[in-house]
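Below is a structure I'd like to ask you about.
Just one protein chain is left out here, and the rest sit where they should.
Letters A, B and C mark the chains in the order given here, with residues in each chain numbered from 1 onward.
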Amino acid sequence: MKIKAGIIGATGYAGAELVRILLTHPEAEIAAISSVSFEGKKLSEVYPSYKSLCDLECGNQDEVVEKSDVIFAALPHGLSQELAAQCDKAGKKFIDLGADFRLESEEEYKEWYGCEFLDHELHKRSVYGLPELFREQIKGKSIIANPGCYTTGAPLALAPAIAEGLVSTEGIIVDSKSGVTGAGRKPNQGNHYPELNEGFHAYKVANHRHTPEIEQTLSKLACKSVKITFVPHLLPVNRGILSTCYARLNEGVTMEQLRAAYERFYENEYFIRLLPDGANADIHNIKYSNFCDISLHVDRRTGTFVAISAIDNMVKGAAGQAIQNMNLIFGLDETTGLTIVPPAF
Amino acid sequence: MKIKAGIIGATGYAGAELVRILLTHPEAEIAAISSVSFEGKKLSEVYPSYKSLCDLECGNQDEVVEKSDVIFAALPHGLSQELAAQCDKAGKKFIDLGADFRLESEEEYKEWYGCEFLDHELHKRSVYGLPELFREQIKGKSIIANPGCYTTGAPLALAPAIAEGLVSTEGIIVDSKSGVTGAGRKPNQGNHYPELNEGFHAYKVANHRHTPEIEQTLSKLACKSVKITFVPHLLPVNRGILSTCYARLNEGVTMEQLRAAYERFYENEYFIRLLPDGANADIHNIKYSNFCDISLHVDRRTGTFVAISAIDNMVKGAAGQAIQNMNLIFGLDETTGLTIVPPAF
Amino acid sequence: MKIKAGIIGATGYAGAELVRILLTHPEAEIAAISSVSFEGKKLSEVYPSYKSLCDLECGNQDEVVEKSDVIFAALPHGLSQELAAQCDKAGKKFIDLGADFRLESEEEYKEWYGCEFLDHELHKRSVYGLPELFREQIKGKSIIANPGCYTTGAPLALAPAIAEGLVSTEGIIVDSKSGVTGAGRKPNQGNHYPELNEGFHAYKVANHRHTPEIEQTLSKLACKSVKITFVPHLLPVNRGILSTCYARLNEGVTMEQLRAAYERFYENEYFIRLLPDGANADIHNIKYSNFCDISLHVDRRTGTFVAISAIDNMVKGAAGQAIQNMNLIFGLDETTGLTIVPPAF
Partner (left out) sequence: MKIKAGIIGATGYAGAELVRILLTHPEAEIAAISSVSFEGKKLSEVYPSYKSLCDLECGNQDEVVEKSDVIFAALPHGLSQELAAQCDKAGKKFIDLGADFRLESEEEYKEWYGCEFLDHELHKRSVYGLPELFREQIKGKSIIANPGCYTTGAPLALAPAIAEGLVSTEGIIVDSKSGVTGAGRKPNQGNHYPELNEGFHAYKVANHRHTPEIEQTLSKLACKSVKITFVPHLLPVNRGILSTCYARLNEGVTMEQLRAAYERFYENEYFIRLLPDGANADIHNIKYSNFCDISLHVDRRTGTFVAISAIDNMVKGAAGQAIQNMNLIFGLDETTGLTIVPPAF
């Protein structure tokens, strides 16, 4: 029997990407989808690329919960908490692609999102779904906070260096560049083709909501509080996030030590591809796949470590990772349905 | 036992795309690959997107022939004839992505390519591999001439109208627009990023080599000689061909008749998606997949029929169709390994 | 004393482009601008590229009329007629970038736009502002209907062949491809970056409103009624329209005759660049300028003439041509302020 997967918010980009991947997942099937904006419409009317492949009609949230074993929610922040409770009561697994369960500190959630935790017990039972770093905690859980897009690539780039104490946790800088789909499907002036095309700029400099989430992950790895400077930029491409991460090397640390640490740390990770010396991580090489490519660099002249990661913001940064979490909590091989080959061009 | 597939010319774009699709084909596996320019290199060194997925080393042509049940050749024209003979002698299936076996008339081959047929018997035993139009002839054959990219989309757009005599075979115009990968992997001034980006132009106006090939297919459908005007253009996108095809409606023919003819003609074709009235075929919706989307339009004011097809030039226009042909000649379901979901963005 | 130019609808794309060109026009200055959506805002707040160059505040329509010698109106259709009357009464020149005065036949205007002529006398006194074809009628006029974007490139590509009777006026096909700015500044799903990028499709096939306008121009040149099939497509680039125009050659007409006719016809036209044999018009080469590049091709096999024109839809297809008309009606050299060099990349 296949896992019955439901998608709430299926017509947003993350929802559409969940559909793309689930359609070829050998152990799961899409049981129901919902959309507030397109209720009653076929998904293939919203996304003609899915014609004849997913002609399911968008229903409502309750139908999805009822028909599914696992519910993926791609909702604006603030709306997932009640839904999580509803799923929990119905004995369903809940994987949240929104932000409601990502931050463990209610204070930080209030500060950055302006909302409160509705049910503290539920939050305690939820887990942050970044499998490469927190696999053991995820297994067997039923409420998963799927990380945000920026918050997957940057921590994966830095994790081994921080976990093994090879770099200073002071003064870390994350300079990220994201494709446009990260801003969602709703048209606005900033994403209007002629104003974005041939352009490039930073946004929300040092005040993007993914900052505390990256810090939470790095702090766990460092076993102490880590603060970073995070500057996201908008790339004129559809997909991909490249995160260029800077950290000061601790005294005497060599490139060989760094590389050895990364190789050890990611030894058994299918989705992490550690690039050889001289190579540069490129979003071109991971598009449409769940891979995270990482390249390592050292600036000997200034004692700076530069780790660069490339992920597809919609796959490893959203839908793919969510399905990786699904595989994990249902006891499947973690790569099931996710062995997508990133096209060469 | 899986089919052992070999690829000659694996480091070109068509070869790389064959690899992408074969890697997830459930009934075939890549037995060997070759490349003149990169012999001795791993494919993943040439295309880092394949790292850990296809780290096969490029060998030579003879090794590929020896190790494979079916050989895909992506070679410059003129080089496939000897190879076909070699494969034939060794009892291997041969699927040619080049031009050597596409034209049935040696005269036309001489005129457009400047080469001769080396072995007439071999040419007679080869078949033109456009399954939607010539499926029955393909079955059981061992030398397949896989169509060129333009020569798939335009005939599929016009076939039912011509086969059923709904339009005039005089004055047909095919205005095609192709993504850049159609021009191959070798860098040149015309494909240099800054000179192509934000540009758009026609090329080889009314003298592109795919002209006689399109005419050959249309002539078979019409059961008489058809000449067309064919103008290809270069689009600043990676993939996709949109062909806007114009033909004069025969007296009294209605849109309803046309639509009915297309529905009948393509009734059982998985890879043909006939779009509803009002929709427009878009290369955005078929990228990375083997689909051919077709939209139908009538200009009542001038009595002109406009059929528009969208294919991925590298999939339905090259590697995907080659694998469709492989499935066909090995007796597999034609869609095996080709149920790729075109991404929504 | 410089000409005082006013712009109504300055925050739309055509308005913004008028500003760009007028800012360096040696004989004109921007006296006032208006915008319904951004009244009270500086233009440079709407378009930060104009910071320190045009920090004028958007006022209302009446202020613009009062302060200006010539009023450029970039308004949705239906709104220009009253404004034209107001300008006329105030003794001001009026150059309309909208559609209200383009069609001479009220019937056609009703059919395609659903509106009526408010003041027939005003319509009679207006003139269609395509200087290369109707220069003499434009001089001294005070109400100019500036052509639409598609309606400049296609007629210029075909004019000499039609005026000199070298091609049939039956069965003409215009297959045009336009950059995205043609669809305006208002964001919508179709122009949302991720859905347009790497895509390409036709739209309003055989029913675009520019059809009767192209026909009107061609009919004047042919001295008889001409009907065409017009299919516009949307290119994933910011600027430019390439129009590939197909017409049947009249018996015995040679390429030499065609070229001679074009050379004669455009002999003194600064903005028309007739390309040599073998070259292909490319939107890359005319961006940001008022040039119209034209390449000529003949398909001997089918007796088809192919003329291809490339213009910048926002310059020769809108703002540049409007300023060319301004120069003309104010007795300036037609190229004043318009000798913009199209960048090489």
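Here is the rule we go by: a residue touches a chain if its C-beta (ideal position, glycine included) is under 8 Å from a C-beta of that chain, and two chains touch if they have at least 3 such contacts.
Remember, it's a predicted structure, so these values are computed and weren't measured experimentally.
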Inset, instruction - Give the residue, chosen from A:Ile308, A:Ile323 or A:Val341, that touches the chain omitted from the document. - result: A:Ile308
Inset, instruction - Decide which residue listed in A:Glu104, A:Glu195 or A:Glu334 touches the omitted chain of the complex. - result: A:Glu195
Inset, instruction - For the chain that's not shown, point to the residue among B:Pro236, B:Gly320 or B:Pro343 touching it. - result: B:Pro236
Legend entry - Selected residue (touches chain absent from view) among A:Leu53, A:Leu83, A:Ala261 or A:Val298: A:Val298
Inset, instruction - Pick out the residues on chain C that sit against the missing chain. - result: 13, 16-17, 19-20, 23-24, 47-53, 181, 198, 238-239, 273, 275, 279, 282, 284-289, 293, 314, 339-345
Inset, instruction - Provide the residue numbers of chain B that touch the chain removed from this figure. - result: 13, 179-181, 185, 187-189, 191-194, 196-198, 236-238
Inset, instruction - Identify the residues of chain A touching the omitted chain, counting contacts across the whole complex. - result: 171, 173, 175, 177, 194-196, 198-203, 205-206, 211, 227-229, 231, 233, 235-240, 242, 244, 246, 248, 280-285, 287, 295, 297-302, 304, 306, 308, 310, 345
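Keep this in mind: only the chains that are shown with their structure count from here on.
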Inset, instruction - Count the C-beta pairs in contact for every pair of chains, then give the pair with the highest total. - result: B-C
Inset, instruction - Averaging each chain's C-alpha atoms to get its centre, pick out the one most distant from chain A. - result: C
Legend entry - Chain whose averaged C-alpha position falls nearest the assembly-wide average: B
Inset, instruction - Would you mind pulling out the distance in Å between where the CA atoms of chain A average out and where those of chain B do? - result: 37
Legend entry - Interchain centroid distance [CA atoms averaged], chain A/chain C, Å: 46
Legend entry - Between chain C and chain B, distance of the C-alpha-averaged centres to the nearest whole Å: 38
Legend entry - Multi-chain contact sites of chain C, meaning residues that touch two or more partners: 194, 196, 198, 236-238
